[in-house]
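As you look at this complex, bear in mind that one protein chain is not there, while each of the others sits in place.
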Amino acid sequence: MLYFVRRAGFFVATLWAAVTLNFLIPRIQPGDPAQALLARLQGNTQAVNPVQLEAVRKMLGTQDGNLLAQYWDYLGAICTGQFGVSYSYYPYTVTEMIGTALPWTLILVGVTQLVSFAVGTLLGAWAAYRRNSRVDSVITLGSTFVGTLPFFWIALLLIFVFAITLNWFPEGGGYGGGSSPGWSWLFFSDAFQHSVLPAVALLITGPIGWIIGMRNNMVQTLGEDYARLARARGLPRRRIALTYGARIAILPNVTGFAIALGGLLGGTVLVETIFNYPGLGRLLLEAVSNKDYPLMQALFLFTTIGVLIANFLADVTYGFLDPRVRRAEAV
Amino acid sequence: MTRRPRPRTVTAVVASVALLLAGCTGTEGAQKSSGSDSGMIDFLNYGDFGGGTTPKPNYNPYLDATKLSAADYIYESLMYVETYSCKALPWLATSYEWSDPKTLVYQIRPGVKWNDGKPFTAADVEFTFAMLKKFDVLDTQGVWASLASVEATGADRVTFTFKQPGASVFTQVSGVKIVPQHVWSKVADPTTFVNATAPVGTGPMKLKAFNPRQLVVERNPDYWQADKIKVNEIRFNKADAGGQVEQLKLSRGEYDTNGMFVQDIKKAYVDRDPEHHHYWYAPGGVISVYMNLTKAPFDDVAFRKALTTAFDDQQVIDKAQLGYVTEASQSGLVVPGQKDWLPAGIADEGRIGYDAAAADKALTDAGYTKDGQGRRLGKDGKPISFAFKVPGSYVDWVAAADILIKNLKALGFDVEKETPTPDAHNQDRATGNYDMMFGVHGGGCNMYANFADPLSSARTAPIGKKAASNEIRWQDPRTDELVRTLQVSPDEKAQKEAVAGLVDVMMNQVPMIPIWYGAKWFQYDTTKAEGWPNEQDPYADGANGLVVLTHLVPAGG
Amino acid sequence: MALLEVRDLSVTYSPRDSAAVRAVDRVSFDVHEGEFVGLLGESGCGKSTLGTAVLRLLDRPAAITGGSIRFDGRNVTTTPEDELRSLRWVDLSTVFQSSMNSLNPVITVRHQFADTFEAHPDAFGNKQGKGLDIGARAGELLELVALDRSVLRRYPHELSGGMKQRVALALALALEPRLVLLDEPTTGLDVVVQRDILDRLRELQARLGFAVLFISHDLGTVMELADRVMVMYAGEIVEDQPAAEMVTRHLHPYSAGLLGSYADPRDEVVKVEFIPGRPPDLSQPQQGCRFEPRCPVAVDTCRTVHPELLPAHLGEVRCLLVEQATDPRAVLDKAAALRSRDQVFAAGAEARIAAEPVLVMDGVRKVYKTRRGLSPTVTTAVDGVSFALRPGQVTALVGQSGSGKTTIARLLTGVERPTSGTIRFKDTAVDQLGRRALRKYRRHVQLVFQDPFSALNPTRTVAYALSRPLRNHLGMNAAQARTRAAELLETVGLSPAEQYLDKLPHQLSGGQRQRVVIARALAPEPELLVADEPISMLDVSIRAEIVALLDKLVRDRGIAMLYITHDLLSARLLADEVMVLNHGVMVERGPTLEVIGQAKDPYTRTLLAAIPRPGARQLT
Partner (left out) sequence: MTSIDTEGVRVTALAAGRVSRLPGWFVILWRNRKCRIGLVMLAAFVAVAVLAPVVAPYGPRVDEFAASTGPSGAHWLGTTARGEDVFSQLVYGARTSLVVGLVAGLLTTVIAVAVGLTAGYLQGVVDEVLSFFINLGLVIPVLPLMIVLAGYAPVKGLGLIIIVITVTGWAFGARIKRAQIITLRTRDYITAAKFAGDSTARIIAFEIVPNMISLIVVGFMGSALGAIGAEAGLAFLGLGDPQTTSWGTMLNQASLGGALTTGQWAWLVAPGLVLALLITSFTLINFGIDALSNPHLRED
């Protein structure tokens, strides 16, 4: 019970801190959203029309006045779920924009994360099972090397080779101009084709962490007394590896996975930017560069909440999977 | 029975593979087809249509910052002021007349229909302006700051009355997009109206399809000058992939026209198909060296004048600007487009060449001597040192600044480069927190705004406060007088005299030193369509899409 | 033919970045059907490695590098893992050293049994074949080890240490194996629980008739339980005799030393010995007898000739002197005489004079409030405890783990304050001390810790450790502190001191470290010493040494000492007075001999009953 209260307290406190951070960051260095918006239209080669600038400013309703009052209003708006109107997509609301981008990120990154986790865990377990064999060396060294490659660079090379040189896949975007989002076969095949390269880029680097984590955990659990005793008991190797190795070694990975899912948005900025994918990450980067405070703040908050929920879920899952925690909680 | 689904699955897989393969080359192949036999162009691929990375339908012509570019082909204005030579072309109005300096009467074009079949009338114009008055955020050109009233004085006449002589706002008033009363009068709040389904306008194109990757508009057969429109469809393509992918698409010929920055246009674009790939970068705003006129030695005319020959403009143009731009005239005008405004007797249209020796001499003569170590001394006898601020992320500006700093250092100045963010840079410029930096001004078709914005003392503010647009803090009664004249005199002669006076201020008092004209990026492909504007036929610049569209004809026709 | 025949077995550790160590060196022995064999040795002698090798569970970098293991006539030294599987558990099962971790934490006890049965569908103990009711069989097994069937549904972490060890034992018996290898099966458990499990084990062994190889360093237990005892030293077996013979007529000087370190605390006069020195470094080549450097009766040939394990008396002995002597016992008698000069510590029955107490604890009660959920739980750790500590006297505080011993130590040293009652150190109210006063008080109260490995900072030299209290409490400068540190080292028997001053803890043996810890405690010249199980982590052969040192220091310097322990033997040796603590309440208190000799409290009696009686089984 106390545990629950503490978790909830932490949840609220973190949320408050994130909201406050959100509120403060744009106000520390006030850039002008209206100017940013017009600059996006005109570039830096034409003079800004001061009258137009004033009109846009007025339209966006950029806030003035007492910082504390602003903060209060802001908190109130957040609490009632009013994230306001996006500056760069005026008059669409922030909620509408996030709604548009969310499915793309969820599908692309969600699916690749799942696959990465599954593949990584399996490979890691295999390497640990065949510890010190050639398989182990190949998996361990291979993943270590691939793990050092900068993600965005891999992505660029993929574009260079498969999209530009070989022209097998489109260079970017979520779908082509020819197909409209909807429940059509054409659209899905088109969207699939557009997701191949970003997915591959994510899948190259995605499993690395899971492989290494799983291998090291499992090597450790297989060295524990219970695994040795299982060997002395004459249990089949495979059974030891599964029940006495992998079953226990996977626990920290599961927690990590839940947290990784929560951090989805954070990880997608690069991939979405490079592949021009219409998801949350790119929306965030765009919001930042356009000084679209409402959108940026909502996205940031959204991510923080995502991470918090994921952490909470990780705790719950862990408790479910690990009897040691489960019973301790029940008492 | 249970086996039935199996072959279907196989077919589906085959189909998907086929689609996949088709997709690999499909887009390109399909779009290479040339104009059709009917003397019409099937479709043209244009570049980006605005709306950021996740565009949402928005065809409200007044939401300048977020509307999609289809709105530019759906809504029209009374006159169309093309931005190359600033001619006002009769558009929804056939003509206009100043009945007195405060009264302007437009003659409405007869027979124009909205694309839903309803006739366009003077009442629509009156309604449009009334709406802008009511919802002032839509009035992005600020016409109601000068207007007193707008009235339909007859079926085909609209009379505008101004609070004071209104010549200076003619271009703005003429440029306001007119919307149909029968649609917009029902809109509760036009400031948040996105006008997403079947926007009703008078323009040559109608909305056909939208998705976040592609925006398609189709020819409006009932357009009032439909005979001039030879393009059946324009497809705008979301082009936000950033530099290289877009360049690649451009070089592959996937765009019939675009307006993007290309690093090495000749190699990356023209050379790929020299016969059809062309570009024309018309001059835009004037990019000048701003000096903080409240500080010594920049407050000294002689000093500023001496600097006019100190900068190697040509090197800036060739190295920093990759040869895409032209040297700016010290007059503050954009030449050659606005050369008619130049008073007589200005050599080389006001361009002042690089002459370090002359600058050195002029500085020395003005009392800024060098000391033994070659340091340029101020009037106080101390070496002159100042900072040149340039936004770090504007790579071309930084390169330009590097050249100018080199020039200044050669003259014995101690110049330090600072590279703040664009925001901090703009903030510093607006509040006067700088010694020397680049600024953009002028280049528009409203000559009053071109000079008033950067020079009028009404548009400045003390150091530390944000200036509206006079960021150099130029305060000069004569300039203010000339600007005032320009604002109120309806006749061209008086205006020209005022401009001549302002050019004189620019040339002799040197409030700033223009270096180059910002380029308006414009690439075009003559495979399918011809008639694009260019240096030989500068009937408009590339950004004047509506005018360009009326000039396009099928290639080889 | 013996059930288990080990011949010339060698095991070598070859780590990548340090020298190879031959942990087991050409060891040969047999275990016969139904026999209970004890394998005795100090830590690091290779006994656990030997056990692991027999189980064929060695992992790199350890490997069998010679010799053979035959089980029931079948050579299993190099049998591949797959073939070995059918043999495992069916014939040879085991209970590991620390069963805290030998059960899979994420599956139930029942599941662990099921796993075992499934792996061996044709095994003897599984004879009912496929129709076997796992629950019923596992339940039976649990009942064998005195556990309730409901334990089957539990997860390992829900069981106490003793219960886990019982489950491990039941699991080991699941397939009715012919040999069970027990590797320190009760180390770390409470003495009473230990006793209970071992009794049960002996009973089961007698009933079911399996053979046992029992590996332990606990001399009393091994001697009491085993039929035959093997003593291992530095990777070799040095003596192998029937248990009863080992108690009374052991031959090897090392066996003698080990046995000499044990005594029954209930005896009128208790005498213990210790073996000086430390075992050899096996990564270096060995020459001569490995025990020679520590052997009191060694002769010159011992240094050069390596003795073989040869038949002697009723068993086998590895000693040149025994080899050469006509009467092997004569050698040992000579050794005993030599040792008693300085390697014997004896406690008689005479009481010591009482002095004014330095510390008085009066009616002290300590209550801990823990909040779990919304309702706070109140635990009374110490309840109404009163006693006094006097200069030059040792007061032993005896009790099981969790009885409140440590809380008393914390209260005494001012780390915690009592809930009620008073603690006075001379004129100081310890229970009222502020931060600064507490620091002053600590000059007078010092600690000797249980684990000498954790009590010294591994990165700081001996000189540093000793100089800190000298500089802080006595205000010495660096040079003075160093001189005094050297003196202190001499006092605790680390001589010449210069040799130790600049050493790091890992360069010292456990006994040497504990001496340093004692020296540090003496440094600020305290009046009160709290020693928390100071010998329990040390090897048996050197425990007496430390006890003797503590005794001497306390008497010579007139320090009052609170000696916390669960080991009645050392309490008997050292203490003038014994207090027995059970669940925070002092259940018995009085002069040592009185309490141990005529215990009144049932709990004290249980404690006493748990003390092993070497050779007792044979005698009865």
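Going in written order, the chains are labelled A, B and C, and every chain counts its residues from 1.
FYI, a residue touches a chain if its C-beta (ideal position, glycine included) is under 8 Å from a C-beta of that chain, and two chains touch if they have at least 3 such contacts.
Since the model is a prediction, treat every value here as computed from it, not as a measurement.
Trainee: Would you indicate which residue among C:G51, C:P156 or C:P469 is in contact with the undisplayed chain?
Mentor: Reading the full complex, the residue touching the unseen chain is C:P469.
Trainee: From the list C:A2, C:V305 or C:L504, pick the residue that touches the absent chain.
Mentor: C:L504
Trainee: Give the residue, chosen from B:A268, B:A302 or B:A494, that touches the chain omitted from the document.
Mentor: B:A268
Trainee: Considering the entire assembly, which residues of chain A contact the chain that has been omitted?
Mentor: Residues 10, 13-14, 17-18, 21, 25-26, 28-29, 31, 144-145, 147-154, 156-157, 159-160, 164, 216-217, 219-220, 223, 252, 263, 265-267, 269-270, 273, 284-285, 288-289, 296, 299-300, 303-304, 306-308, 311 of chain A touch the chain absent from view.
Trainee: By the contact definition given up top, give the residues of chain C that touch the hidden chain.
Mentor: 15-17, 60-61, 413, 439, 442-443, 445-447, 449-451, 454-460, 465, 468-469, 472-473, 504, 506, 517, 520, 523-524
Trainee: Touching residues of chain B against the unshown chain: what are they?
Mentor: 242-245, 247-248, 251, 262-264, 267-268, 319, 322, 392-393, 395, 398-399, 419-421, 423-424
Following the convention adopted for this analysis, only the chains that are shown with their structure count from here on.
Trainee: Find the geometric centre of each of chain A and chain B from their Cα atoms only, then give the gap between the two centres in Å, rounded to an integer.
Mentor: Those two chain centres are 39 Å apart.
Trainee: Between chain B and chain C, what is the gap in Å from one C-alpha centre to the other?
Mentor: The computed centroid separation for chain B versus chain C comes out at 89 Å.
Trainee: Out of chain B, which residues touch more than one other chain, so two or more?
Mentor: none
Trainee: Would you tell me which residues of chain A are touching chain B in their complex?
Mentor: Chain A residues touching chain B: 29-32, 34-41, 43-52, 54-56, 58-59, 85, 88-92, 96-97, 100-101, 159, 163-164, 167-181, 185-186, 189-190, 192-193, 273, 276, 278, 282-283, 286, 290-291.
Trainee: Show which residues of chain C lie in contact with chain A when the two form their complex.
Mentor: Touching chain A from chain C are residues 55, 57, 59-60, 81, 84-90, 93-94, 96, 98-99, 101-107, 115-116, 119-120, 155, 157-158, 168, 171, 371-374.
Trainee: In the complex of these two chains, what residues of chain A are touching chain C?
Mentor: 1-2, 132, 223-226, 228-237, 239, 243-244, 247-248, 251, 321-324, 327-328, 331
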